[in-house]
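Some notes on the structure that comes next.
Note that one protein chain of the assembly has been removed; the remaining protein chains are unaltered in position.
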């Protein structure tokens, strides 16, 4: 294949700094846990030192508690899984009273994923969470309100919030206005033009975007002649969707340089995380992998640190949005030109099998 | 889990009929080979008896020959692969002269995938292929013109053909008008609303839709700091995308009952194929699997036949669009009602581990 | 190189994730296997109660994402435990192909098990079918070890004789056992619920206090539930739902219940539920 990549000089593990910046939000590491895959954090206390996380995003919170969908709610597919949990959650009040105090103590970046069932309840939820957090914890409570406008389970209007730029713009603006806490909008991949969506929420004052939520999918039980999911469709997550997530992160990073992006979708290794950073994410979240490997976030953090040392990348900022183009092939001609361009000194070979 | 599926009585393999109908097109089996994954058919002659196929779709043809994209063009991802071949093809004239005669001889349904670089060349391509085939082969040449409006590689207008319903409508109508051969439109999954697209081309006179083309994706080589694909993005195919494909087939089948759908995306087994049929596809195509297993189409055909026998499904039409809803859970209450509804006779258990 | 994933965490609390190796894979009749797993250090599965389970995962790459749930068959000692399985889908097929020394990752023990046999308590009628045997086999083992075996009786059903495994253990422990096969090749002919019904009627006639503890295929559990409700005896069902995590975070394993909320969770609230509670 044509040429090899840029040369890199390994550095020592201790020289690697994982501190990351996500717009106004400082993170001690770019590795966070994703919404819906980490509950409200407590369960993971048994498996790892939560303080080593960059942060975590809670299960999506709505103004009132919600019960979930009928079963079955999940099904495994090739390198991925479908879920239709139904945004079950304890509601704003119980979250603030019972869950936030534990999270506020941790000292990691607390992202609270939230949603409403219509325009008003979205705004109400943002206001309640922002006010409740400031009242009880000052600056030390919720760091980011991650607004989920990508939920396929909300009947009325839900789809439009996530797929029509103007609607998303209005909603974001209204929530930003009532919240003292930065609002990051979590976008759905189920759109023709993710850049238009990101641009719309950016113009509305969003502090950044989270990319991507699950892709709507389905599986069929041919013996029972039914969908594998009671609500027919579910959201696809896991390694299967990583290429789609990376593409969307890259599209938005190219179109809106500097606008903070939190990347996610199928990350299970430090190398995966670095792919997202290089494509343009400022930090990443781990979702599905937490189910099979509750300590995954720390393993991935270690792997990322090791890989950065190997590749001589000192700081996270030195990785973000740093992809290079391929060298241009010599122009095509019927036969090799007599005066072939001087062979340029070739870059160091990267590890290749041959 | 709640209840089991419908009871089925196995039948003998010989009772299974694979003949399928796709609107005006009769197929000896619902298993076809997908465009871009079967070249023009000849290479597979070495691996299988092509006459046992339901049909095949050729590599996409444009009015003039096209060379492909720079390399690398492909990369393997979790349960899938990315490609950016660049719609390399021999062009209409060479196709009609050199490739079609071989295909016309086979006696299987010949689908010719085609595209243009703008409105005019699309229409020109449809006309040339239709006229050329009728002139040389009468009714025995091309059976379906599969119009690819989902190509991410066409610079100008290409995206709009595939993502804006009105544009797709106009283009389809123009091509239908110049073609004596049924036109099936191959839709892209990279849209917010696939039903709107399907409806638009149906109204324009399309004989059916092919669902889905690849999902735009990306992978990063962190050592070389480049995309794994020279053109940055590629199309994701393979088992990873099957849930998305099934969902779109089901959405279109529900919204436009009876409208012929050719389903594809990650099919590698007879069970996969039956999932698509039950979700609403009238026939299916196999893509990526042909690369690693050139005889896959016949294995899948055998597996489908065996599974139909096991499940007592005599004809393809008895499988198409036959999913059933889940039984409704008893209503929720604080405690079990004294007069619990009489336990209904439960259906036969399907094979379950416990 | 693109990652498969493996981990090695120390167990920090009773429920943890830890590494084991396949120590023994013992084929039984009917396609069943006993898989004995061993860890380097002491592991918390040693204290597992009947009905508790583990999530198991081999070094299987990215396609099979989640662990698979298996009831603990025997907590052998501080380092070893075993499970019973039968090939069902892709994960269990990979387990069949494993050989001693192969690494696996375990999360557990998880969930809440059956009520313990109480020395002077009601007679516990254990109803087992298929791969639902392990919790009841372990319940019988503990009852026998506590020399209170008189208080448990096993009713164990299968399609044919080859589906009834590990019955020699029950014999050795002196646990009264009724076997039933649908084809009549061993024990009574028919479903196991028939002798259970007879036993309940006998108890009712004698005014004997009994409890039902069941684990097996869903249709069997539905039948046991109805028997228990009809005879108004305490009835505990060990349920099985699709699980991604096993420790209460994915919310995938919902069980419809009566109560303040419409759903409980199989992994953390169960897998053992009271029959009256289950909204079936």
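We call the chains A, B and C, going by the order they appear; numbering starts again at 1 in every chain.
In this section, contacts are C-beta pairs under 8 Å (C-beta built on N, C-alpha and C of every residue); 3 or more make two chains touch, one makes a residue touch a chain.
These figures come from a predicted structure and were not determined experimentally.
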| item | value |
| --- | --- |
| Shown chains touched by the chain that is not drawn here | A, B, C |
| Sole contact to the chain not displayed, among B:16, B:37, B:108 or B:207 | B:37 |
| Candidates C:63, C:163, C:211 or C:269 - the one touching the absent chain | C:63 |
| Where the missing chain touches chain B, by residue | 36-39, 43-44, 46-48, 59, 67-76, 78-81, 83, 85, 88, 238-239, 268-272, 288-296, 299, 303 |
| Footprint left on chain C by the chain that the document does not show | 1-2, 4, 61-64, 88-90, 93 |
| Absent-chain interface as seen on chain A, which is shown | 1-2, 4, 78-79, 329-330, 332-336, 340, 343, 346, 349, 352-354 |
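Here is the rule we use: only the chains that are shown with their structure count from here on.
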| item | value |
| --- | --- |
| Cα-centroid distance, chain A relative to chain B, in whole angstrom | 31 |
| Centre-to-centre distance between chain C and chain A (centres being mean Cα positions), rounded to whole Å | 37 |
| Rounded Å distance, chain B centre to chain C centre (Cα mean) | 43 |
| Per-residue multi-chain contacts in chain B, two or more chains | 1-2, 4, 78-79, 329 |
| Where chain C touches two or more other chains, by residue | 62-63, 241-242, 256, 262 |
